[in-house]
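Only one protein chain is missing; all other protein chains are in place.
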Amino acid sequence: MQTSLENDRMAKLKKYMADVLEKTDRPESYLIAVLHRAQNLFGYLSRDVMDEIALTMNIPTSHIWGVATFYHYFKLKPQGKHSIAICLGTACYVKGAGDILRTIKKELKIGIGETTEDGFFSLHEARCLGACGLAPVVMIDDKIYGELTNQKIIEIINNYRKRDRKSKEG
Amino acid sequence: MMKPLDIIRKKRAEAINRIVGKGYLSTKRVYVGMATCEIAAGSKEVMEVFKEAVNKGLTDVYLSQKGCAGRCNLEPTVEVIEEGKIPVKYGKVNEEKAREIIERHLKGGEVIEEWVIK
Amino acid sequence: MKKNKSKENFIITLCDGPSCIHNKSKELKRDIEIQLEKKGLSDNGRIILSGCLGMCSKGPILIVNPGYTIYGHVTEKDIPEIVESHLVKGKPVSRLIIDEDHLYNRFFRVFGDVGFFGKQMRITLRNCGIIDPESIDDYISLRGYEAIAKILSDMKPEEVIEEVKRSGLRGRGGAGFPTGMKWEFTANQKSDEKYVICNADEGDPGAFMDRSAIEGDPHTVIEGMIIGGYAVGSAKGIVYIRAEYPLAITRLEKAIKDARDSGFLGENILGSDFSFDIEIRLGAGAFVCGEETALIHSIEGSRGMPRPRPPYPSVNGLFGKPTLINNVETWANVPVIILDSADWFRKVGTEKSKGTKVFALAGKVKNTGLVEVPMGTTLREIIFDIGGGIEKGKKFKAVQTGGPSGGCLPEKYLDTPIDYESLAKAGSIMGSGGMIVIDEDSCMVNIAKFFLEFTQNESCGKCTPCREGTKRMLEILTRITEGKGEQGDIEKLERLGNLIKKASLCGLGQSAPNPVLSTLTNFREEYEEHIKHKKCRAGECRLLLDYVINDKCVGCGACKRICPAGAVSGNPKTPHVIDKSKCIKCGQCYEICKFGAVDKK
Partner (left out) sequence: MEKKTITIYINDKPYRVEPEQTVMQAADKLGFHIPRLCYHPKLSIEGACRVCIVQVEGLKNYAASCSYPVSDGMKIHTNTQEIRRARRDIVELILDNHPLDCHTCDRDGNCELQRLAYSMGIKKRHFEGEKKSYDKDLSSPSVVRDPDKCILCGRCVRICSEIQKVNALRQAYRGFKTVVMPAYNMPFSESVCTTCGQCINVCPTASFIEKNYTQELFEKLSDKSLIKVAQVAPSVRAAIGEAFGIPPGTAKEKETAAALKRLGFDYVFDTQFSADLTIMEEASEFLDRLQGKGRLPMITSCSSAWMKCMEQFYPDLIENISTCKSPMSMMGAVLKTHFPEKIKAAPEKIFSVAVMCCTAKKYEAQRPELKINGLNGVDLVVTTREAAWMIKSAGIDFLNIKGEEFDHPLGLSSGAGAIFGTTGGVMEAAIRTAYELYTGETLLDIEVNELRGLKGIKEGKIVMDGKEIRVAVAHGLGNACDLLDIARKEPGKYHFIEVMGCPGGCVGGGGQPYADANSIPLDEECLKLRAKALYDLDRNRTIRRSHENPDVQRLYKEFLGRPLSELSHKILHTHYKKKEPKGIIPRGLVRAR
């Protein structure tokens, strides 16, 4: 099942690239768009995926690798089930995001860019989530939690854990 | 041939007609802030409350979304505009407050002063 | 404030523009108050002093709401008549009414009575919070796309450029290069292909006005770009936007599609022979891509590393073709300039900086949010009048403008009028418009370190001064905040800072030392305290704190058990002591104590 899912994703990626090649005579300029699409489909950029892009788009792999490692948005490792992005924009920082980050790190026992052992959370830093009025904030998956305190963030994390446990049991 | 300026005038007239067709001329116009920041603060849920009310028969109200006006720490914001009256701006609206705004302001015509941004 | 719960029946707005030549609003206000008192109306409404309303030639201006009746050239003699006729009898004074329909004042109609908004002037954000951003009809109904129609009907490209030049508009993204000149350079290039780019890679931590502008009013940006395309002879526009802004991207996509369907984009726009279309390209999390040449490399599908200029993008840009790049806010000004005229636009602002500027006001200020004010407004007006002052009654310490490229200004600069030159003179920059208010609880060394950490992390790594130099500066700053600062560190910071500023390849590097250099200038004593006395007056630098047990200690032993360094001693039920020499300042005793018996000093 896993492989058929992978195949399906790869087929979608190939279709996307075919469309790009169809519409432009500068396909290399769509590399970042293709990488976005790939990450969207697979959750991260694996070597196999990048090899496939290199072959289809006719772009040197070293170049793709250089681009994928340059931009922080691209993930090169499989990600946890939930992504926690802590905003370290200025407003959040001034309002104590540093403390919140320390708490999260301690609670999850991981650093920025890492995934917990159980594969449940990945931790990232964000520059500014544009919710400065609610500072300090974190974004878990696509939901923003604001006006955080050390206690509140632990509660939020625990809620995710609980929900997951319930869904497993139920 | 029509000049671009003539075309745009025609297009504007058409646009206004369409807006009016959607009920713009209702007595009360309600705008719910729906930008990233507003949504982060919970405006989606607030919008749902208003939508539900409209679906359930709240009449003479034109409901629309809007971008962020920039009042970050008071989001989500909701505006109620009536012709001939001073526009009312509610701040920090949540689902509960939204229901009350519907009952007291939209239906009852009362401006809930303590929630108004001044 | 709300002594009387009676219903508010009217609001009177008096134009109190910061640079207003009339400057009579305060006297007029007093006159009105007297008249209202006489008629017993004092409790039935409010009088508001607004920011510049942009009708300076007809001032002083007085607006009565509901109804948004605008009175011009108002003198104290007119006040009794206005109060009597308009407020008491409900009959506006027609001889004083002026007819002004500017694009921006619709925002004011809705929000003008709110202190926060009333002091502002909304040109670029004129529709944000007013219209449904996903409805092109909403935009069209407010004279949207009329500027396109106007230039296609009546103006030659060089006339458009002339108008933009005359408006005095300058780039809102950073250095403030005159926009019209940039347009002219691009227009003068002969090429089969040209590009127009909107830089929406807003990466400044703590700035979100581009996001707001696109989310709230995407068509304005599109219209601005079409005008730019017409002026420089380009048929292709690209919006380069952060991938972190999904909603803005969705709205922009919809807006582009709607504009295309309505004939504002695509072949033969509005029946003319001008064709133009726009495509969206996503960034991928690199602050440096805000730099023009890095942005171009990114669109080309490469690592976003800048290249030396000249050649400038106007000559050799995207795919080697002449390219015009402006940021979101700059583009949003363009339709207004075309419709309301350059002559009107140049009346707003100061001599060298025209129009308004949007700031993202955040930090330790009561009212956080987006602020658009005429150039020339002072920092004090923004922070205290609009922002409502400092939270929790704390003391103002500094304001940081320009994000990681800007500087920290202390109290003595609060009356600095905001324009490119004045801010630069004070040691900061306008930048893209981040404005962070800092109070006494923040350590300036730490703030400088925060920004440098950011630029260090975002440095592309291409040029030596930025890649290596910022790393060394950060190491020195870290040392200082950890109590390991040495004599000579300040001089090293200055030496490196000045080197990086003058020798780096791109704007990111050239401005990276600004937060450090400006705090060194304005808050040098804090650095010295950290280095010489190992003290942080804000109490933010953990390792410089002393943990001391006070007399609230009941001897429960919790701190003793948790201390990883074995620094706490004491017998049960008697007050404990912390051995300073063993303390590693982890703060765990402070966190675990239930009795508030551990002090941080």
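Going in written order, the chains are labelled A, B and C, and every chain counts its residues from 1.
Simple rule for what comes next: a contact is a pair of C-beta atoms (placed from the backbone, for glycine too) under 8 Å apart; a residue touches a chain by one contact, two chains touch by 3 or more.
Values in this document were obtained by computation on a predicted structure and should not be read as measured data.
Across the whole complex, the hidden chain's contacts among the shown chains comprise A, C. The chain that is not drawn here is touched, among residues C:469, C:485 or C:513, by C:469.
Note that of A:7, A:40 or A:69, the residue touching the chain absent from this view is A:69.
Remark: the omitted chain is touched by one listed residue; of C:26, C:91 or C:502 this is C:502. When the missing chain is restored to the complex, the residue among C:16, C:258, C:439 or C:458 that touches it is C:458. Although one chain is hidden here, its contacts on subunit C can still be listed: residues 286, 302-303, 305, 307-308, 310, 456-465, 467-469, 471-472, 475, 492, 495-496, 499, 501-505, 510.
Taking the complete complex into account, residues 27-28, 47, 50-51, 54-55, 57-66, 69-70 of subunit A touch the chain not shown.
Everything that follows uses one rule, which is that only the chains that are shown with their structure count from here on.
Looking at subunit B and subunit C, the chains in contact with each of them are A.
Counting C-beta pairs in contact across A-B and across A-C shows that the higher total falls to A-C.
Inter-chain centre distance (subunit A to subunit B, centres taken as mean C-alpha positions): 34 Å. Residues of subunit B in contact with at least two other chains: 36-37, 39, 71-73.
In subunit A, the residues that touch at least two other chains are 129-130, 132-133.
Of all residues in subunit B, those touching subunit A in their complex are 36-37, 39-41, 71-75. Those residues of subunit B that touch subunit C in the complex are listed here as 1-5, 7-8, 11-12, 15-16, 18-19, 31, 33, 35-37, 39, 64-73, 77, 79, 81, 84-87, 89, 111, 113, 117-118. Those residues of subunit A whose C-beta lies close enough to touch subunit B in the complex are 129-134, 137, 144, 146.
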